[in-house]
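Every protein chain but one is kept in place in this view of the complex.
The letters A, B and C name the chains in turn, as written, and every chain counts its residues from 1.
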Amino acid sequence: MQKLLNDPADVVVEALAGMAAAHPDDLLVDMEQRVVSRRGGPVRGKVGLVSGGGSGHEPLHAGYVGPGMLDAACCGEVFTSPVPDQFVTALRTADGGAGVLHVVKNYTGDVLNAEMAAELLATEDGPQVEIVVTDDDVAVQDSLYTAGRRGVGGTVLLEKVVGAAAEEGRDLSGCAELARDVNARTRSMGVALGPCTVPAAGVPTFELEEGQMELGVGIHGEPGRRRVPLGTAREIAAALVEPVVADLGLRRGDAVVTLLNGMGGTPLLELYLMFNEVRAVLDAAGVTVARSLVGNYITSLEMAGCSVTLLRADDEVVRLWDAPVATPGLRWGA
Amino acid sequence: MQKLLNDPADVVVEALAGMAAAHPDDLLVDMEQRVVSRRGGPVRGKVGLVSGGGSGHEPLHAGYVGPGMLDAACCGEVFTSPVPDQFVTALRTADGGAGVLHVVKNYTGDVLNAEMAAELLATEDGPQVEIVVTDDDVAVQDSLYTAGRRGVGGTVLLEKVVGAAAEEGRDLSGCAELARDVNARTRSMGVALGPCTVPAAGVPTFELEEGQMELGVGIHGEPGRRRVPLGTAREIAAALVEPVVADLGLRRGDAVVTLLNGMGGTPLLELYLMFNEVRAVLDAAGVTVARSLVGNYITSLEMAGCSVTLLRADDEVVRLWDAPVATPGLRWGA
Amino acid sequence: MTTLTAFQAWLADCSAVIEQQAEHLTELDRAIGDGDHGTNMARGFRRCAELAEEEQFASIDAYLKKVGMTLVGTVGGASGPLYGTFFLRLAGPLSAAPDVDARPLAQALRAGVDGIVARGRAEVGDKTMYDAFAPALEAFESALAAGSGTAECLRAAAEAAARGRDGTEPLVARKGRASYLGERSAGHVDPGASSAVLILEAAARTLG
Partner (left out) sequence: MTTLTAFQAWLADCSAVIEQQAEHLTELDRAIGDGDHGTNMARGFRRCAELAEEEQFASIDAYLKKVGMTLVGTVGGASGPLYGTFFLRLAGPLSAAPDVDARPLAQALRAGVDGIVARGRAEVGDKTMYDAFAPALEAFESALAAGSGTAECLRAAAEAAARGRDGTEPLVARKGRASYLGERSAGHVDPGASSAVLILEAAARTLG
């Protein structure tokens, strides 16, 4: 395994120690509970915004802690949901008295641990907590009889938009409503051109012959829905964007916030090239790109590949998008 | 080759088209000459700051165009210096009447093409141009009889610091002097844990068995000075930091700006973990980290590995470092 | 009659066998999940095995509650809350008893398995650990009804669990991470069903 590591079992704590050292003025890291929060502590009277999940998706989530986005995040083992105690600590840390919105990506582990955390807090007279589950991955069918769709790139956009609303003073139910609305108008689709290696496992998550790709992957190094011949960037853009546009029901004249996300091991050069193709597909559909992000925002360790996320935009979404944000992973206007 | 591409020959132009689309309000892209500049055009009376080089190092250099950093950048083929015409266009584009500082990484190709550009401009009564060559890589010995040391991570720090000085109104010779001073107080060292693939070549730049690493690599996917057994992060940090500290002659009580740079294919999780080790080595040497950057700032496509750059800091350097910058690749205070 | 010591031996056995099978469990999870099931389980059960040395437990139920909480607090992922809930609920019917025979054990097992369903909402055939637990519970109860003692009931449960686990192979997953793979999840044994068998086999070795 070709990785920068000491003991693979310590990768998360050691990375958190590095994160604390790299952002001493901005972040506070509870090494015991692996909770990252804003150095200033919770903002009194502001709804707290919390997320968390397995590690290996950096900068998500801890890298999105800061003014304009999250108040706290907790970090599980690589690709493993945090345990309830971690969520409890993050939720308590983020509470400024106005309640906490807990953004949970829709994975069985994340949802179950978040539910247990909510149960624990309810018995402990903790802060008021609203859970919002993100499930934007169109590769997976939405169904009541399954685990449902995965939460992927839409989570980043949601954390930015809802973070701005919380900063503006929106109350807990208003933030929760906005979050559910953003989730409802966001869809994603991803592709892998190569696997990644979980440090504790030491071997790649799958094998892929040259000239093949995994279409419809999530962010856990897992294989996708289908293994198909590697297409050109143009073909891949169509394969990613078209299902998203269809599922969102986008029409000529609609506008979107676009995230062209790298999975971690694909160079920015290729991501910009892909963005050019994505934009061309959207152009052809008459959909305007109101705002965009191109880069590694929700990764799967060093997986090669990318995902496309579209958020149907209106003036309000764009306004909240443009609001200042100052986190290690996303920063503007501050 | 597992890449997001159409025709490999078009990778640079297509990526530039994507870059233009992703930053429509901030960047202007001359697709013919592959020159990226600030949308507002040159700032009248400000020294222009220009750099350029082969592509494949993104976000360097085009991603550092914007207020507080570069005025223009030109993009060669992957790992291939731009041609003189491109430098000429970039230098002309950046000229606001106060002359242009041209930052050139020390590679034979870059230096020769930049020199030819300067000769062309001299005959055409173009802007006044000062060339500053960066050569911060301690893996390579500094010698008059060779091509000398490579310019690597120090280039990013220099572009930030000198960009801030230019923004403050420092004149051309002042900017050039500062740039040479920053270069003189900056050193880097890199390691590769895996190769990368140049799109036009289609095969990895070298082969590396599991459990080996290339110590002393540059940013062109080339093998390093020595192939040695893969160490722990702790051992690698020592192997990278110690020669840099020694070459800079850092002593107890000195302060540095630290760049822990990813080569493109190493996840942020590992980079933070590495930063923790780098900081520990510096701690042990009594050297303070005044400011730091952790992430992919000067890459070698999807190479796995990292480099450490230290810039000996004083109040002036820190002040210029903290000044606002608003580019796709580096942004704060704006 | 099964004593606290036996329950502690059970967890020690679980930890040992899971440690030993961790790579296999991870391998199964790599095929249709995210390749962490072995690591997750080993981390959690290692902690559980240490409990007996660190602390004096007043009763079986106190001990099993602590095991459940430990699993909840260390395993993470989907299996953490599910196995955690299993052990927490297992404790309920055993409260206060200094030792137990097959009847309360059956009640405990039913409570534990119900807990898994309450948390995870899986049905038989969804390709989860429940596909091992459901037939195991049924086999335990049938054996009990037929007059068997604890040892025999547990053996029947472990064997039924193993058949249930094997039965997950052809299934298309509807719950958990494997469900994202759709049709591609067929042809692989479910990792959680496999770890469930290890735990029940350990029970048959230690609680009987």
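Just so it is clear, a residue touches a chain if its C-beta (ideal position, glycine included) is under 8 Å from a C-beta of that chain, and two chains touch if they have at least 3 such contacts.
Model, not experiment: these values are computed from the prediction.
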item: Touching partners, among the displayed chains, of the absent chain; value: B
item: Contact partner of the left-out chain, one of B:L49, B:V140, B:V182 or B:A280; value: B:V140
item: Contacting the left-out chain in the complete assembly, out of B:G76, B:G99 or B:P328; value: B:G76
item: Option touching the unshown chain, where B:H102, B:R150 or B:R291 are the choices; value: B:R150
item: Sole contact to the chain not displayed, among B:N6, B:N113 or B:T327; value: B:N113
item: Listed residues B:P84, B:G163 or B:G194, member touching the removed chain; value: B:P84
item: For chain B, residues in touch with the removed chain; value: 54, 76-85, 107-109, 112-113, 115-116, 139-141, 145-147, 150, 198, 200-201, 203, 205-206, 218, 220-223, 225-226
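Everything below uses one rule, namely that only the chains that are shown with their structure count from here on.
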item: Topology of the chain contact graph, where touching chains are joined (line, ring, star, complete, other); value: line
item: Furthest chain, CA centroid comparison against chain A; value: C
item: Innermost chain, where centres are averages of C-alpha coordinates; value: A
item: Rounded Å distance, chain A centre to chain C centre (Cα mean); value: 32
item: Cα-centroid distance, chain A relative to chain B, in whole angstrom; value: 29
